[in-house]
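Right, one structure below, let's go through it.
For this depiction, one protein chain was excluded, whereas all remaining protein chains were kept in their positions.
Now for chain A:
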Amino acid sequence: MSRITKEQVKHVANLARLEMDEAEVEKFTTQLDDIISMAEQLNELDTENVEPTTHVLDLKNVLREDKAQPWLSREEALKNAPDHANGQVKVPSIFE
């Protein structure tokens, strides 16, 4: 039985901000289904009383003083922006 449907792939693609044509949807449906089938192998294990790993080392919260440090200038920060105007990054319209 297929675990992943084409509709799910389209939904996830939208969440991930990816565009796909029908052929790609088809391909990713099959491939994700294969990968998820492999992942379900984990269900063989009883993990009821197992703590999830959130960090491999015993690190405690790492905090620093909330103080501004010199970093990039505005001009530098905009250097790699594909488009900018008036010292700000420019993008196409957000609303119709």
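Note that a residue touches a chain if its C-beta (ideal position, glycine included) is under 8 Å from a C-beta of that chain, and two chains touch if they have at least 3 such contacts; residues count from 1.
The rule is short, and it goes like this: contacts and distances are computed from a predicted model.
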Original post:
Hey, which one's the missing chain according to UniProt: "Carbohydrate ABC transporter permease", "Glutamyl-tRNA(Gln) amidotransferase subunit A", "Peptide/nickel transport system ATP-binding protein" or "TldD protein"?
Top reply: "Glutamyl-tRNA(Gln) amidotransferase subunit A"
Original post:
In the full complex, which of A:A23, A:V62 or A:A85 touches the chain missing from this view?
Top reply: A:V62
**OP:** Determine and list the chain A residues touching the chain excluded from the picture.
**Re:** 4, 8-9, 12-13, 15-20, 28, 31-32, 34-36, 38-39, 41-43, 45, 47, 50-57, 59, 62, 64, 72, 76-77, 79-83, 89, 91-94, 96
